[in-house]
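So the structure is just underneath, and the comments pick up after that.
In this view, the complex is presented without one of its protein chains, the others remaining in place.
Every chain is named by a letter (A and B) in the order it is written, and numbering of its residues begins at 1.
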């Protein structure tokens, strides 16, 4: 088979798996698991083959046109370059891991068939986005991901948090998608085509009339999908979904789509210095803000969610300084270790029976119960904190090097202000990232108190997946010297200055957090706070759903817990209160959007009840009055009827005569 | 053509003897009719009806419809009014003035009647003010003529009418007969 055929099969197989899973889910439950895992696995293998054949060489383009679509043609097009090949491999591998993990994690879930089918559909949509060479086809995958995320985040729809979160994820990303759509149309109108190659050619020849407008419109959609400030608020709330979904959304799909989209169309953004500056500022605010918020969260998954936002900030920062190689490099390595972190967090939540770090810090012996998760999570946290030689170190260094080049004015077309912004914010975030990674590790695994109840061994499939993902988290960075050819050809190797700076601030952050923890852990002697849900014989998802549902009643808030033993509280000081609620952005949105909409709804309700209803009642009352009047005329006296009849006839006759006389 | 010629000869303000007679009898007839519908004494109403119907018979004579005039006298004055009088008696109508002879509808009735009269008179006068009836020549309604046209041209409807009369006769008998139940009760 040709490379093109294989590439077509990559998104097609999960799609067929999703369709088959939805159709057969009820009638043939035995086929659901193979139908979920095998297409994803096959897609991953095919993606690897495609990547090997493509080999980082010239981009492969293939297209077919199903039907003429007016002035701007829409093609079913493939555009396979090094970025697409490698990201597809990441998506395939992570999706396979997530599907495998889900078979254990949701093994007794009554809605598992539809869940697995939606995950397959999600994967297929992301692969479509990755391989598509036509922006309209890309948009199809983009929107399918939106609706799939809505369904998957709302998987535990019995809990109000999940319902609210799924709705929020959908609405906020849609808020970005509307300008995104306008941006796509504007881009296609300027370039005369939806094909990526055609657009890049048009940009190269300066054929774009409104680069800043287009770039900013597209950025809105990217901010929504990739959870960048100010449209990031859906991502922490999306933690109400099952852990494997979080892993899928955060590591390989959905949030990666935005970054990947900008990477594909980077020349369009690079054509406008204003857009790059906006992108840089957006990235900087996102990075620092999310890292501070992560330090204050109590829910282990929310910590990871904010960390995702921050790492996405690194990627957009790399794009803002014009180095998409670094961005996609970080995307891939982050995908590996973030998937590992989430899947490990799922194991921890099941073993500890809670998702609260405050509760975990009051129980001991967690590493002994789940040694696989302990070791793999440690590796992933090192990667997150960018400690050499883990994968995160190399990719983050690539970003910082690119920012350094830009700030020194070495990169053409990129304002050096953007470079400085990204560089400073990146270093600050490196410090904070190490701090919250250390805090997470210490609170989760170094708790003191009664021993964790024994739930038995975790399912083999879940532990196996963790070790599979640990390999790239550990070693992917070593491939850095080979990656240049796949991307634009920039060197991605770290330089001494940034390596020393980055690692130094990371070590400082980690050590300061450790010191703070030593200081505060003495206060943890109080009895355990919070509720622990233990369901050793049920599937792990049950514990998680219960933990999500009980967090607010137990701690008064979904995001934080009143725990004096938290080192984050000491480190952040007065900032902690604001960081815990995401710097009140939700409250701002509530005041800006939710309350006016509610007021409008109230007004409409009032108008409906008082005004429209009055008309309706009047419309009912007038015929009733008329009816009463007509009924009164029904006297039963024949002479009255006859009088009225004859009077009417006389009137008609006179009218006819008068008309005739006048007419004559 | 002939009546146009007659119209030219006869003026509106020079009434012939027949016209004067017609007018006088007409006024008497109308007066009797008005009294019939307004009097408070029910039996008097029937008697005034006789006067009105008799006046109409005279008008038929003046219009040279002799046979119809006699039929009018025979059937209306002779039988219908007698029937009506019997009806009044059978329903124990009060003799003498009865104050409630008119219903509460009379003002509405008056309005409708006056309006209809005004409209009709206006239209009729407006339509026929230049038309004249030529009464000269052989009588058009003598018994002979009537017998000829009735039994030459109208014989079939005439026979059908006899069936209708029979049906009415039977119907009247059935309706006015006292039922068997009534008899048993007594």
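As a working rule, a contact is a pair of C-beta atoms (placed from the backbone, for glycine too) under 8 Å apart; a residue touches a chain by one contact, two chains touch by 3 or more.
As a working rule, contacts and distances are computed from a predicted model.
Chain not shown in the complex: UniProt lists it as "NADH-quinone oxidoreductase subunit K", one of "NADH-quinone oxidoreductase subunit K", "Peptide/nickel transport system ATP-binding protein", "ABC transmembrane type-1 domain-containing protein" or "ATP phosphoribosyltransferase". What chain A contributes to its contact with the hidden chain is residues 605, 620, 624, 628, 631-632, 634-639, 642-643, 646. Listed here are the chain B residues that touch the chain not shown: 3, 12, 15-16, 18-19, 22-23, 26, 29-30, 33-34, 36-37, 42, 45-46, 49, 52-53, 56, 59-60, 62-65, 67-68, 71-72, 75-76, 79-80, 83-84, 86-88, 90-93, 100-106, 108-110, 112-114, 116-117, 120-121, 124-125, 128-129, 131-135, 140-141, 145-146, 149-150, 153-154, 157-158, 161, 164-165, 167-169, 171-173, 175-176, 178.
Keep in mind that, in the parts below, only the chains that are shown with their structure count from here on.
Across the complex, chain A meets chain B through its residues 637, 639-640, 643, 646-647, 650, 653-654, 657. Residues of chain B touching chain A in their complex: 103, 105, 108-109, 111-112, 115-116, 119, 122-123.
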